[in-house]
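Only a single protein chain was left out; the remaining protein chains are all shown in position.
We call the chains A, B and C, going by the order they appear; numbering starts again at 1 in every chain.
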Amino acid sequence: PLQILDDGGDLTHWIYKKYPNMFKKIKGIVEESVTGVHRLYQLSKAGKLCVPAMNVNDSVTKQKFDNLYCCRESILDGLKRTTDMMFGGKQVVVCGYGEVRGSIFPLFPPFPTGNSIMDGFRLVKLNEVIRQVDIVITCTGNKNVVTREHLDRMKNSCIVCNMGHSNTEIDVASLRTPELTWERVRSQVDHVIWPDGKRIVLLAEGRLLNLSCSTVPTFVLSITATTQALALIELYNAPEGRYKQDVYLLPKKMDEYVASLHLPTFDAHLTELTDEQAKYLGLNKNGPFKPNYYRC
Amino acid sequence: PLQILDDGGDLTHWIYKKYPNMFKKIKGIVEESVTGVHRLYQLSKAGKLCVPAMNVNDSVTKQKFDNLYCCRESILDGLKRTTDMMFGGKQVVVCGYGEVRGSIFPLFPPFPTGNSIMDGFRLVKLNEVIRQVDIVITCTGNKNVVTREHLDRMKNSCIVCNMGHSNTEIDVASLRTPELTWERVRSQVDHVIWPDGKRIVLLAEGRLLNLSCSTVPTFVLSITATTQALALIELYNAPEGRYKQDVYLLPKKMDEYVASLHLPTFDAHLTELTDEQAKYLGLNKNGPFKPNYYRC
Amino acid sequence: PLQILDDGGDLTHWIYKKYPNMFKKIKGIVEESVTGVHRLYQLSKAGKLCVPAMNVNDSVTKQKFDNLYCCRESILDGLKRTTDMMFGGKQVVVCGYGEVRGSIFPLFPPFPTGNSIMDGFRLVKLNEVIRQVDIVITCTGNKNVVTREHLDRMKNSCIVCNMGHSNTEIDVASLRTPELTWERVRSQVDHVIWPDGKRIVLLAEGRLLNLSCSTVPTFVLSITATTQALALIELYNAPEGRYKQDVYLLPKKMDEYVASLHLPTFDAHLTELTDEQAKYLGLNKNGPFKPNYYRC
Partner (left out) sequence: PLQILDDGGDLTHWIYKKYPNMFKKIKGIVEESVTGVHRLYQLSKAGKLCVPAMNVNDSVTKQKFDNLYCCRESILDGLKRTTDMMFGGKQVVVCGYGEVRGSIFPLFPPFPTGNSIMDGFRLVKLNEVIRQVDIVITCTGNKNVVTREHLDRMKNSCIVCNMGHSNTEIDVASLRTPELTWERVRSQVDHVIWPDGKRIVLLAEGRLLNLSCSTVPTFVLSITATTQALALIELYNAPEGRYKQDVYLLPKKMDEYVASLHLPTFDAHLTELTDEQAKYLGLNKNGPFKPNYYRC
């Protein structure tokens, strides 16, 4: 192999373990996932990263589509497909207020700027509302956000699901006790039944709702795959010395190129800078338009 | 003086010019505005900054309230107070798609991720829609976004205003020609009249609509003033060596403190991390909860 | 006079009292307001209406623009102009859930279909939330919806205003007692101060916020005036016998004509029925498209 295209870091890890010599030929690693990126940064910190790596998880275009736009549709879709419920009039508590994502990044607690409040939501403690809500959604990146104590106090037919980090947010293990009965009513849908007959509806056993119970639109796949391909090309073609044994973000110009390739789908038209405007802003007319640290 | 609290950098500049010796006693500069911050970074780059400076413009709490939340209310308010128009059914073109702000930061063109599209807007060239729109709002941070050519093609009674950077975005100078008649119909409202009788409604002569025609709520002033006060205290009390002759962001912990002081107004309640959760995230239970580079 | 164009019914009443003989020449009455219409229906019921009358208050086009669309903009505008407040994060209770209007029609309580709930609001008793809210808005058409007891329990700086029926909804009289101090802070804005220092902010002394503290856009005036003019023409030109001594709605076809005259403002284009489609629906291709009883 001349390059590694990884999602999660397992392949990278396996080559490190079994075939370290391969890294003599490998020109670089492109990593797609939060977890994999985390592992690469740890390798780099420990001085053990022996080729350049590109973190495409944090490309702006990929982030926005894979995380923000895709999640915000699939959460509703996942709920509908599994439960056929009516959303109207339901009281929902969402734990976490970042870009909803399967992410280890600390979205919880929300940065206390009161963003959620200004967007029209109430900012409450889960303890104080747990008895009244119809749906609980976790997306914090943290663990044990919904505990057995919370689950004990939920009302009958409350729906519980996770859009956050792997399967740690809801303490599902705490529900596997003799006094509770599990009833699988449909694929990905369990009723957990208390001795008094109360049922809660647990989706995907606490795993990610978007991945387990919804779909990823082809448009999002196209953006992700294009970003990965460009990263592979960049690492392969880069002149000696441009990338060292470290983790890099995709150059903004390529990030912008991925976006521009997908704009025609929307019949969208970008305005070009005039020479005078480009000079005023200190930018090249052809981009990149944003500094490399730009995140959203 | 022991410290400088500046907005725009003029005071700082004046002391540099006239009383450079004062900097022997001055412990630091706190700067509030985009322009002032820009000038500080230039001083720093040139190696001429002789005391520590704190950029409070980029504090998360201040940014969100002063720029995002305050602007999004005052743009509608400014339009209503000046024109008494009905918004319903109007076609509006907004030039720029960042956090609407009086900012030199290049919001224009928008980063081509198609954010505006995903939020339900059409992404068009101003040229192509200028004949049909009822309202034009600029917020790009750029210059000459609305040119005389655009103004010539607008339909009768089109409203033109600016929420972006100083008064550069609309080429108002191009309207001061003999064939056009200006008629002041009300404070901050001019009709510019073409020879054929067409009128456009220019607000605040192209200056910032939010500052000229609306108000800043006391809540936002409180957040800004608190941020400034904490920055002054931090610079004053900091142990020798913590800050060098450079520009700094307010430490995240203080930023979060400003936010937490304002939450009770909203009857908002933050959930505390458990010990286990804090450990899992690698955070201190009392914050800061976000890395120092966190911007939104 | 050959016709009466009235708003409130006072002119009609005065002619009845003083110059009843005039009705020999008068061909009809056009009445604009809820109250005036109410009085006409009472005259008709009592067999005392001696000419045809047209109720233009209930024309669909007039209703939608004058009541629904105009009110929904002027409530926010009225609050901004009087208080300069920030809306973000505020908790608001609205009493009544009809088309917000200065109307004697019983909007309160809302028809218990739970419409408000399905639109995402909570349906609560005023008693139970009065301590927490930042703004109270009445639009029920009823009286004493906000009582002294409610006012006593509001929190400091709560804003109270009325968008409903005349000035009956808030019991303002109950606030004119010796232990409370009134302080006029601005036109249309009173602080009412409790002995313990608590202030509530009363707008327009409980009269209609939209009329007292905001404006009526010219577009809405145009719709209302056009409707009135068409009603006058219809009554004047109607062949003998079309209208008896009763109260009539404006014929749907004219109502639709008013609408069609105002559509070009919005660059709106209506699709015409094909012959086949008109036949299928049992309609004339040129309208009216809605039955006469159609209200929204």
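We take it that a contact is a pair of C-beta atoms (placed from the backbone, for glycine too) under 8 Å apart; a residue touches a chain by one contact, two chains touch by 3 or more.
Only a predicted model underlies this, so the values are computations on that prediction, with no experimental measurement involved.
Novice: Of A:T215, A:Q245, A:S260 or A:T274, which sits in contact with the chain we cannot see?
Specialist: A:T215
Novice: Counting contacts across the full complex, list the positions on chain C that touch the omitted chain.
Specialist: 60-61, 64-65, 69, 106, 108-109, 111-115, 117-118, 122-126, 128, 141-145, 256, 259-260, 262-263, 266-274, 276-277, 280-281, 283, 289-290, 293-296
Novice: In the whole complex, what residues of chain B lie against the chain that is missing from view?
Specialist: The missing chain touches chain B at positions 88-89, 114, 117-118.
Novice: Touching residues of chain A against the unshown chain: what are they?
Specialist: Touch set of chain A with respect to the missing chain: 69-70, 73, 76-77, 80-81, 84-89, 91, 132, 215, 217-220, 265-267.
Here is the rule we go by: only the chains that are shown with their structure count from here on.
Novice: Going by the average position of its CA atoms, which chain sits the greatest distance from chain A?
Specialist: In terms of C-alpha centroids, the chain at the greatest distance from chain A is C.
Novice: I'd like to verify one number: the distance from the centre of chain B to the centre of chain C, where each centre is the average of its C-alpha atoms, in whole angstrom.
Specialist: Chain centres of chain B and chain C, defined by C-alpha means, are spaced 39 Å apart.
Novice: What positions in chain C touch 2 or more of the other chains?
Specialist: Within chain C, the residues that touch at least two other chains are 88-89.
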